[in-house]
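Sharing a structure below in structure tokens format, with a few things to ask.
The chains shown are only part of the set, and none of them has been moved.
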Amino acid sequence: MEFARVVGNVVATRKEEKVRGRKFLVLQPVNLDMKPSGSVKVGVDAVGAGEGELVLFATGSTARQTHLTENRPTDCVIMAIVDSVDVKNERVYDKAEEERSE
Amino acid sequence: MEFARVVGNVVATRKEEKVRGRKFLVLQPVNLDMKPSGSVKVGVDAVGAGEGELVLFATGSTARQTHLTENRPTDCVIMAIVDSVDVKNERVYDKAEEERSE
Amino acid sequence: MEFARVVGNVVATRKEEKVRGRKFLVLQPVNLDMKPSGSVKVGVDAVGAGEGELVLFATGSTARQTHLTENRPTDCVIMAIVDSVDVKNERVYDKAEEERSE
Amino acid sequence: MEFARVVGNVVATRKEEKVRGRKFLVLQPVNLDMKPSGSVKVGVDAVGAGEGELVLFATGSTARQTHLTENRPTDCVIMAIVDSVDVKNERVYDKAEEERSE
């Protein structure tokens, strides 16, 4: 999995019928310093993520193994909403703190 | 999935027989500013996309899970025709507007 | 799928037994201007491609879904021999023309 | 597989239910000189790895084939804790020696 910010969403009325009703979110992959890293992806949401949240996404066939995406043709799925990340005993991300400072 | 413009098509009379009758479209991946990003792909069309349209494509085994590509050997499929993209509450792409300004 | 030129071949007497008898071709991925792009791959041929030809290759599990490669361990297969490519209503590649000018 | 250092961990209370109870570790891929190389991944632990250890991780569908991750949606798994690496008859990594010098 990789870290990404949910930065937006996509409207598409003509889409493969097996993914109809699924929300398409725009994901900006980020580094541990929360800066953009790599090209934008569009993922299906499996956990109810909202814009601005830090999430973990999975790609490849794994994206079709969650409850919401089973046997649906997607190659990118949001697996988790991140609460906190610790690196070398230092907190590099804290969702609660980020929300307080907004 | 990733964003791409449909920029052309490929004619190939000698192709693996399981993909005969499938349209091969040339895809230029693009960023959120709609500028080219990354190398060109050739995808099978699952939604009736046309040249110039912004689409979402999926890669890997997912490409074989749509109605049109089930059990057919393709590693890239057009999943959706994009109507609009919103990023941080701003519309970065609007198909209707683009068509009006053409 | 991606575009590549068939530029050579590989001889390997000791190979995984399930791919014995399969031809291993050296593929140089190319851009729409037919210039090299990205690192060389070695693919199994599913369509009878020859050296110098422009082809489309597929990677990943898809490579095991053609008639010639079914259930054989390969992650790269030549899917089609390209006759022509049109981009924005312009012909960027024409096999017949290329052969005449040789 | 690729080499990585386990550099941290992720807390996520809202995650796809099939991966609940699984530990998410932050992985920094490294070169043979043990310097960072490529972007950070988040993997599920299949072998009881701890922070600071050099590990081998696998990606893609392979990540769902270990005892701990079978049929669970993950695209990155820690496969092994590295004891030593020899390159061209030279030891480039030795876990025991590293631990002594700490």
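Every chain is named by a letter (A, B, C and D) in the order it is written, and numbering of its residues begins at 1.
Here is the rule we go by: a residue touches a chain if its C-beta (ideal position, glycine included) is under 8 Å from a C-beta of that chain, and two chains touch if they have at least 3 such contacts.
From a predicted model like this one, the values you see are computed outputs, not experimental measurements.
Chemist: Copy number for the full complex, please, knowing 4 are shown in place.
Modeler: For the whole complex in this structure, the answer is 5 copies.
As a working rule, only the chains that are shown with their structure count from here on.
Chemist: Determine the centre-to-centre distance between chain C and chain D, using the mean Cα coordinates as centres, and give it in whole Å.
Modeler: Centre-to-centre distance between chain C and chain D: 34 Å.
Chemist: In whole angstrom, what separates the CA-based centres of chain A and chain D?
Modeler: 21
Chemist: Send over the residues of chain D in touch with two or more other chains.
Modeler: Those would be 61.
Chemist: Which category does the touching pattern between chains fall into here: line, ring, star, complete, or other?
Modeler: line
Chemist: In their shared complex, at which residues does chain A touch chain B?
Modeler: 7-19, 24, 26, 39-43, 51, 59-61, 63-64, 71-76
Chemist: Enumerate the contact residues on chain A facing chain D in the complex.
Modeler: 1-3, 29, 31-32, 37-38, 46-48, 56, 58-63, 65-67, 77, 79-88, 92
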